[in-house]
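Apart from one protein chain that is not included, each protein chain of the complex appears where it belongs.
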Amino acid sequence: MSAPLTRIAAAEDGVPAARPGSGRTGRWLRRAGRHRVALTLAFLLILPWIAPYQALAVTILVLGLYALGFNLLFGYTGLLSFGHAAFLGGGAYGCGIAIVRYGLHPVLALVAGTLLATLIAAAMGVLAIRTRGIYFAMTTLALSMCVYYGFYQAESFTGGENGLRGINVPSLTLPGLRLSLLDPIVKYYAVLAVVGLAVWLFSRLLSSPFGAALEAIRENESRAQACGYDVRRMKLVAFVLSGALCGLAGALQAIHLSIVPIETMHYSTSGQAVMMALLGGMGTFFGPFVGAATFALLQDGLATLTSHWQLFVGAIFIAFVLFLPLGIWGEVLARLRRAGW
Amino acid sequence: MSGITIGGFPLDLIGLQLVTGIALGAIYVLVGIGLSLIFGLMNVVNFAHGAFFMVGAYVGVFLYGYTGSFWVSLVAAPLAMGLLGLAVERVLVRPLYGRGIDDPLLLTFGLSYVMVESVRIAFGLTGLPFGAPPELRGAVDIGIGYFPLYRLFLIAFSLAVVGALWLFIERTPFGLVIRAGARDPQIVQVLGIEIAKVWLAVFALGCALAGLAGILAAPLQGVTPEMGIPVLAEAFVVTVVGGMGSLAGAVLAGLIVGIVVAMTSLVAPDMTKMAIFALMALVLLVRPRGLLGRAGALG
C-alpha cells in the first residue's frame, strides 16, 4: 500500500531543495532557496561565457529545460517515467511541422509544439496513471515506443526515418525587434528568454498549494489520499504539466538544431532525461541544469576521444546510482546543510 | 478447404500466420517469464533484460562460428547469461536492496548501456547475419501448408522449457522456496533459508532465460547490438498485459502478443509495431491489473 519509495526517501540526508516548509535548513540555504529563480537565471546568463563553445551552451539550456520538466514528475511527484522522449519529440515535431509545413511564426510554432506534447502527455498519462510504482516506468516506456512508431510511420508529416529537415529560422521578427539567430550569442539569449520564463513558472508551480500536494504524494501516496487528495487526478495533472515543459524544450531544440531526428522520440532520449535528473540531483531546483551541463560536457568531451562514449556514460551512471545517489547538486546541498549553511 | 476466406484471406494462410504468431510468442514468453520471475520475487525491474537477450544471442552466434553446433550455442548462451546475471546481482544489484524501489531499475538501465556498447566494441556496429542451422532448415507440411521447420522447433523447444520451469517451480523444494518468497520474504527467512541466495539464483535464472530467448531469436532476424531495445519494451508489454509478476500471465500474454503481431502483419503490415502497444493500452483501460494479475505472484 505504501507509496513507491523515491531516491529521496532512501537517501541519508536527502532533503532535496531549500523549499518553503522544509525545516532545519541554515540561513544561507534558506535565502538561496527564496531566490532560486534569480540564482538559476544568473548562472544561465553567464553560461555561454564559461561553456567550451556557444552552441553547446544552447544545448545545455534546452536539455536543462527537458530535465527540469522531467524532474517535476520524478523529483517532486516521485513518479519515474521512461517515456519523456515522446514529449520532447512531440514538442520538436509539432514546432518543426508548424514551421516547415505551415510556415508559422517561430513563437507560434513553439506554442504549437508545446500543445502537441501536452496532448500526447494527456493521452499517455490517462493510461499510465492506472499503473503504480515500478509498472509506471514500464508502461510509460512502452507507450512512448508506440508514439515513436507512430511518428516513424507518418512519413509524409514527420519525414519518417530521415527525420524532419529544413526547420530554418535564420531570424526572429518581433514587434519592433529583429534578431538574427545565426549569431550564436543572440540565439542563446533568445532561447534563454523562453527558458527563463519556464523556470519562473516552474518555481511558482513548486511553491503553490498544488506543488505542496505533489510533494505530499511523493512522500506518501496513501497518506496524501487519506488527507483528501485525489491522488490519481493530481498525478495526471503533474504528468501533463511535465510533458508540456518537456514539449517546450523539444520545440526549442527543433529550432536550435533545425532538424528533428527520429531518435528524439526514441527510448534512449527518455533515458537521457533520467540520467540528467540523477546526475544533477533529483528533486532539486537547480539540479537539472547541473545534470544537463554534466551530460552535455561528458558527451561532448568523450565523443572527441572515443566513438564508444556511451560505455563511459553508462558506467558513470552506474557509479552515481551506487555511490552518489543524491547527484552532484543534491550532494552539494546536503553537505552545505550539514555544515550548517 | 482453400475456398474458405476470412476478410479476403484464405483460411490456411490465416492458420499459417497463427502458427507464425505462436512461434514469435514463444520468444516473448521466455523473455517475459524471466522478467516476471525477477520482478515477482525481488520487486526489481531488470532494465538490462533486453541487453541480456542481445548478449545471449551474440554469445550463441559467436560460439556457433567456433563449434559449428547450434546445440552448443543453445546451452552456452543461457549458461553464460546466467553467470553474468550472478555477477551482476552479487556485485551491482545487491548493495541496493533496502534502498528505493527505483534504484535497481536505474542501475540496470545504466548497465544496459555498458552491455550494448561493449558488444559494439567487440563485434562491431552493424551486427552479424545468422540463419537457422542446417539440420533445422527447410519446411514441413503441417496440414494447412508448409511451415518453416525452425519455427516449429522454436515452439516445441520453448514449450519444453516452460514445462520444465513449471515443474521446477511447482514440484521441487527450491520452487517452493521461490513461491513462498514471492508471497513473503520473511517466511523464507523463518524456514531458515537465506533469502539473498534465492534472489541471486532467481536473478541468474531470469537472465539465463533472456539469453536463451536471444539465441533462439537469432536465426529469425540475425543479431545487432540494438536488438534488445524493442524486446525490452515488448517484454514490458507482456508483463503489463499478463499481470503483475504472474508467470502464467506472462505465458498467456506472450502468446497473445505474438499472435497479434502476426495477424496485424497480415492485415496491415505498417501497424505491426503499433498493434502491440494498442493491445497494452486496451488492457490498461479495461483491466489495469493485467489478465492474470493478483492471483498470487506465481499462481
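To keep things simple, chains are lettered A and B as they appear, and every chain counts its residues starting from 1.
Definition applied: a residue touches a chain if its C-beta (ideal position, glycine included) is under 8 Å from a C-beta of that chain, and two chains touch if they have at least 3 such contacts.
Just so it is clear, contacts and distances are computed from a predicted model.
Per its UniProt entry, the chain excluded from the display bears the name "ABC transporter ATP-binding protein", taken from "Cytochrome c-type biogenesis protein", "TusE/DsrC/DsvC family sulfur relay protein", "ABC transporter ATP-binding protein" or "Molybdopterin synthase catalytic subunit".
Shown chains touched by the hidden one, complex as a whole: A.
Touching the missing chain, out of A:210, A:309 or A:341, is residue A:210.
Checked against the full complex, the one of A:174, A:227 or A:319 touching the unshown chain is A:227.
In the full complex, the hidden chain is touched by chain A at residues 1, 8-9, 14-16, 20-24, 204-205, 207-213, 215-216, 219-220, 222-231, 234, 237.
Everything below uses one rule, namely that only the chains that are shown with their structure count from here on.
Here the spacing of chain A and chain B, counted between their Cα centres, is 32 Å.
Within the complex, the chain A residues that touch chain B are 4-7, 9-10, 80, 127-128, 130-131, 133-135, 137-139, 141-143, 145-146, 149-150, 153, 267-268, 271, 274-275, 278, 308, 310-311, 313-315, 317-318, 321-322, 325. In the complex of the two chains, the chain B residues touching chain A come out as 39, 43, 45, 92, 95-96, 99-103, 105-107, 109-114, 116-118, 120-121, 229-230, 232-234, 236-237, 239-240, 244, 270-271, 273-274, 276-278, 280-281, 284-285, 288.
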